[in-house]
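A short write-up of the structure that comes next.
Every protein chain of the complex appears in place save one, which is left out.
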Amino acid sequence: METGEDFGPWLARQLKLAGKNQAELADELKLTRAAVSAWITGRSVPRPTMMTEIARALGTDIGTVHTRTTDTQAGLPVTWYHRPGYQDGGRDGGNAAAFAFDADVQVLARETCQNSLDERLTDNGRPVRVRYTIHEITGETLDAFRQAILWDELQPHYEAVSEAAAHQKVGRVVHAGVRDMFEKGRLVLLRVDDYNASGLVGDDYDNGKFAAVVRRQLESLKSDRGAGGSFGLGKATLWATSALGMVLINSTLSVPHEGRTERRVIGRLELPWRSVGDGTYAGPAWLGRPDPDSPGAQVTRSWWADEDIVERLHLTRDSDEPGTSFLIVGAHDVASLDESNADRVVDDENGRDGQEDDGTRDIRSMHRRLVEALERDFWAAMTAGGSRLPLLETSVRTLRNGQVVVEEQQIDPTEAQPARTRALRAFYEGTTVDRLTEPGQVALRTVPLKLPLAGGRRGTHGTHQAVLLVTDAGDKDGVPKQVHSLRGNRMTIKRSTVAGLPLGVNSFQAVLLTGTAAGEAAPFAEEAEEFLRAAEPPEHDRWGQTEELTLRWSHTAHHRIARLTTEVNAAVKELVARPKRSGDEGGAKLRKALTVSPTKKTTSRRAAGPGLPELDGLDASIGPAGEWRITAEVKLPRVDELPVMTPVVLLDVRSGARPRLDWAELVAEEGCEMEDGVLRFTPGARRAVFGGATDVTSHPVRTALTRLVLELRAGQGE
Amino acid sequence: MKFYPYKRLNRPIALRVTSASLKLPDNTRDLLDTSAWSVPQRTVALGVAQHDDWTSARIGLSATLPPGAVADDAPWTGLKVLVTLADGETNVRTSVELRQDAPGSKEWSGFVEVNRDDHVGRAFLSAQAVATVDDVAGRSVAETDEDWTVDVTADEPLGGLRLDVKQVGFAKSSREWLHAYADAPWIVDASGRVPAVLVNTDVEGFADLLDAESGGMENKVHELLVTQMSTDVWTAVFHSAVGDLETESDGTPVFPTDWRGEVLREMLPDVAPGVHVEEALRRVHRRRTGDAGWVELQTRIHYAAVRRAGVSRALSQALRALQQSNRGDHA
Partner (left out) sequence: MIEKPYHVPLRLGLLSAAAAEPFLTEDLLKGVAGHAGVDLDKVVDRLPEDDPRWEVEPLRDLIEDAKHAFEDNRTQADAWLAPRLHAALRLTRREAADRRLWTHLALAVAPDYVAWRHRSRTTSKIGPERFRGAPDRQCFSRLWWAAEMFRDGADYTPVVTACGNQDLIHSALRRELIDHRPIAQALVQVMERGVAVTGREIEGLMTAVSAAGATLVYDALAPDVPRDPGVVRTWIEEAAHVSVPRRVLPDGPDEEPVPKKSVSDLTDFFADLFETAPVRGRAVKE
């Protein structure tokens, strides 16, 4: 049986929810107020017979009172609370951050995984597991879901926003989202779950992770890394991904709140300023239980939902392992629309895009793009090696009304990033080498990062030794000759191509491990971590000049990072390119001009020049007398006058001159005439066909051992 | 177009170098860095500054057969994969059989020994899949489409034929025959193993200009000079290549196997456009040895050299630079 919370705090909350005080309950139960007070403060517990009475007083069943795993439904029901418009009539409500981005599931993947990595429970050493579920619902399932989210309460708000759609980008997005749901009768739910993470702990309003995500969207944009926890820009992308601006949350906490851990549920809606009925509303709305402590008990707060509610909200979690589930309602992926359809036909291995769209194209494409982003940005966090478990495990699955559309796909970084994962694993396992002599090897170099003194003082605080790994790469690893730079959270921060390498350098991939990623023994790892973290913009996609870097160190501090890049490039070059022998005479340019490059030969010069008929097809067989019988097709250029051509049949040889065979027979079949072994093409024809047979007495070797060569030579031959 | 009278694979074998080591006079082996070979250039450079005295090199290879080669229903039996090292200058041809990595695998690997005494410059590696097809043994069913080059002297894996550039003071050279050219800034010697450009260091400042890597107008002059020189060189080597052709008994010219062949294959498409290189060679040879047409062909040879040397680009850049500097003067 589930262990609920202590009776005292539970009862206190139920009274509050029901709008009763201790005296009123005491009256109903015909007890003294002191007896009720003793229960609430935990000095005593009611007798079992009294439990039935209490249940009746709270309007609930005896089981709920016994287990106390959920709140009674007694008080005010779960509802949407819309933040009222400003007194001064300002219309600037709404989350600028959530509206600033185009919906892009790849950005979402990046931000959500990064948050999960930051919120990973580290004590048990296990990875944080992140699972993406794309779930398209239609028909009854959709109806039931709309009921669960109290759509009828929301509809007037959406209508108000739609009316203003013409004036606002956000309005247009929301309008399209609502229309999509009704006209096509479908809704895409994108769920992001993490397990073995801290969950949304903390009070509903005070500093803490819960409030940072649910309440203070704007504040934490100031990359407030203290009180706001690690949820920075990331959370805004959750709302940005929803065409309806709606995200529902169910969190299992690692640290109990109000004595509970499971099914802390709340929903948040992001809408622009709107006027509905008599009221005006500015920005967000929350789905929750009205808070009796708030003015007029109108503000809603998270509630401890029962299993049934969670199920109906599509928020059921797999286990009681701590972590959070975000349900993005009406998920869309504007960025995928930019990709041309041609790309998709090539990319989709199932080849489904070549067929009639079965209506799953959107969600399949979303699935594919999520996988892509996870492979690209989190391969390092997902890589294990030696005794080290990965920091992160991810998977993506796609459903439609509960039926599998794309099977759950565990992201395997070695599949998509074989070279880089090999490099990192070799580092973990201690199998790196000094020099690269064979494919598959991973070379290691340390590269110095000189950390400046804080506070603008001149000088170096210490030298961090970053770890550079270089290994050969194949086609699968994407853009060749790149360095992926990471720090402790193993997310690829920076991708840069090594410049200035000589011609002919073999394809390679390099990984730069900085900060705590460089290993426990690396000097000044924590300091480097802090320094580089400060050098990351909110997008976490590069290192360079930032406000924080300037404030905490100096305005020249970013030069230290530029120097690191120079050192990295030099180290890579030393590993992959041969040092040039000195003493070359006569200048590099002249030498280059005097080289016959073997690769140049492949730049195909057409066998025939422009305006000449060209052989376009050849079919051949050996006839009964041992003669070669051929049918050849000629492509004719669009020119006024077609030159005559002579078909010549030769035998290929190992070396030397190719023996020429005689024709026994040459017949024009289409688009041409044959005259004394010379082809005359019909004016205006685009294609000609002729046939022929060789004179077997001209064969220098028996025919079965020959390779036939057919050529068209301009003119009448010799 | 070509046609084989038996079933084979259309796609080529992919051949890769996986390691290279040098055997030194004391019988130790030195494993070379992977930078000794270049996959994009398909070249192995065995010349390493610190080991000029190596006796042989072992090159590790792996080959991937095209799809269908090892299928159960393949129309052949007894499949083997051979790698051949061939050097036309020293008539060396060594074949080694690769081993299949696992039964049924399309990956095969092995190594080839390159004997230092057997090569002067470049040797070529190719792979062939050989099998018995329709009871005929030893048929080639697939091969590499492009050779790997093994250069025993180059220190950079750049492949390709590189003409020699030497700086000499002509007037006082120990090569007395150069004295006759003392007033020329450069001459082309196409008689050696590979053609060489001899740069006369007696012409003051000339060698410096050639070595210069500075920008600006000087750079443009440098570029123009380089194109001028290489036009000369390409014209000279083309003449030299076409002037020394071997012929079959019926007078058909044969492609030389040394640098001459490479130069001809490179330039003939511009000299005689629109025909197969063999046919182009025949035409050029006929004009050179016949009664007429050789003089007329000079324009085309010059055009091929100009194209090869990239004259148009260098010239237009120089002109643009000149215009810009003129505008700068007026401003």
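In order of appearance the chains are A and B, and numbering begins at 1 in each one.
Methods note: a residue touches a chain if its C-beta (ideal position, glycine included) is under 8 Å from a C-beta of that chain, and two chains touch if they have at least 3 such contacts.
As the structure is a computational prediction, the values presented were derived from the model and not from experiment.
From the list B:N115, B:Q167, B:N219 or B:T289, pick the residue that touches the absent chain.
Looking across B:N115, B:Q167, B:N219 or B:T289, the contact with the absent chain belongs to B:N115.
Of B:D30, B:D164 or B:D189, which residue touches the hidden chain?
Reading the full complex, the residue touching the unseen chain is B:D189.
Which residue among B:A86, B:L209, B:L297 or B:L315 touches the omitted chain?
Considering all chains, including the one not shown, the answer is B:A86.
Which residue numbers on chain B touch the omitted chain?
4-6, 55-56, 80, 82, 84, 86, 88-96, 113, 115-120, 128, 130, 136-140, 175-177, 189, 191-193, 244, 246, 248-250, 252, 254, 256-257
Touching residues of chain A against the unshown chain: what are they?
The list for chain A reads 626, 650-660, 662, 696-702, 705-707.
The rule is simple: only the chains that are shown with their structure count from here on.
So what's the Cα centroid distance for chain A and chain B, whole Å?
Their C-alpha centroids are separated by 46 Å.
Touching residues of chain B toward chain A in the complex: what are they?
By the definition above, chain B touches chain A via 1-6, 16, 18-19, 21, 31-43, 45, 49, 60, 136, 146, 149, 155-163, 165-167, 197, 199, 207, 210-213, 222-223, 226-227, 229-230, 233, 248, 252, 254, 257, 262-263, 265-266, 269, 273-276, 278-279, 309-310.
Give every residue of chain A touching chain B within the complex, in rising order.
435-439, 441, 472, 502-507, 575-578, 580-581, 585-591, 593-602, 605, 607-609, 612, 615, 617-622, 630, 632, 652, 655-658, 703-711, 713-714
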